[in-house]
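Supplied in structure tokens, the structure appears directly below.
Heads up, one of the protein chains got dropped from this complex, but the rest are sitting where they should.
Up next is chain A:
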Amino acid sequence: MSLTTILMTVFSTTFVYAAPLIFTALGGTFSERSGVVNVGLEGMMIIGAFGSTVFNLTFASTFGSLTPWISLFIGALFGLIFSVLHAVATVTFRADHIISGTVLNLMAPALAVFLTRVIYEGKGQTPVINQSMGDFTFPILSKIPFIGKVLFTNTSLVAFIAIIVGILCWYFFFRTSIGLRMRSVGENPAAADTLGINVVKYKYMGVLISGFFGGIGGAVMAQSITLNFSASTISGQGFMSLAAMIFGKWNPLGATGAALFFGLAQSLPIIGAYIPVLSHVNSVWFQIAPYAITIIVLVIFLGKAVAPAADGQNYIKGK
């Protein structure tokens, strides 16, 4: 294989595997920036993957090649509705955030597989979707010599959208007043409250947006990688996104970058076989790399001080 082809393969597989992680990790930043710890991202992804797959299978004949894109939106809605559980539990009823997140992770596979069996005559997995997200070649950009071939040919369009969304999220948090308010709720809810910021509203917003993005993440996973839904469609990607969010220091740009890096690590076992240097490395190292690196980074660079100051604490007015 020529260098160009190898690089093209590396980039396109990295993008394919990174896209679900980027969306979900961005979701994580919304929830945690508003002060609600979200270990339930995995559950939100599962529900999103389920919703999008069912929609895709049902409406593929109506919407044709547009179906996977509409499915993303449906997956997002499913994720958003599901995250209401987390918001109600943590914000309104003062539940422990980790317990509530764990409930999401217990509930999502049970509920999604239950409904799958209801809809598909007792089978635990859906049929394979016909309209999936295929490769995309950018019209003009792909004509650029070398770079065009490496970055913009036969690649994942949704990953590019994810990166743009990541930049928009950064703009939201650090350049808009709503974003500033949301961050202030996560840092010091009592102070935010005295300034007239509706703490409960912003926390709900944070959690629901995280459900929305988590749902997209799961939907992207189902629409571009697994191509159906079963109990094993989402296996650890939610936790990996959580790691990406922490690795990226609760910053949308950092989370996007970390998710891209984890995408690379996930794609290495697949493309490693084609690359001379890597073909002798056992794939187990690539599999554990994202998790091990997260621990090492946490230990060496972060400690615990970087999370939003009031992350995980319930705000009780007047206390």
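Structural remarks
Going forward, contacts are C-beta pairs under 8 Å (C-beta built on N, C-alpha and C of every residue); 3 or more make two chains touch, one makes a residue touch a chain; residues count from 1.
Throughout what follows, contacts and distances are computed from a predicted model.
Within the choices "DNA-binding domain-containing protein", "Carbon monoxide dehydrogenase", "ABC transporter permease protein" or "Biopolymer transport protein ExbD", the name that UniProt assigns to the complex's undisplayed chain is "ABC transporter permease protein". Within the complete assembly, A:A89 is the residue of A:M8, A:A25, A:A89 or A:A162 that touches the hidden chain.
Only one residue in the set A:G27, A:P68 or A:P109 touches the chain that does not appear here, and it is A:P109.
One of A:T4, A:N154 or A:Q287 touches the chain omitted from the figure, and that residue is A:Q287. In the full complex, the hidden chain is touched by chain A at residues 37, 39, 85, 88-89, 93-96, 98-100, 102-103, 105-107, 109-111, 113-114, 117-118, 122, 231-232, 235-236, 239-240, 242-243, 246, 282, 284, 287-288, 291-292, 294-295, 298-299, 302-304.
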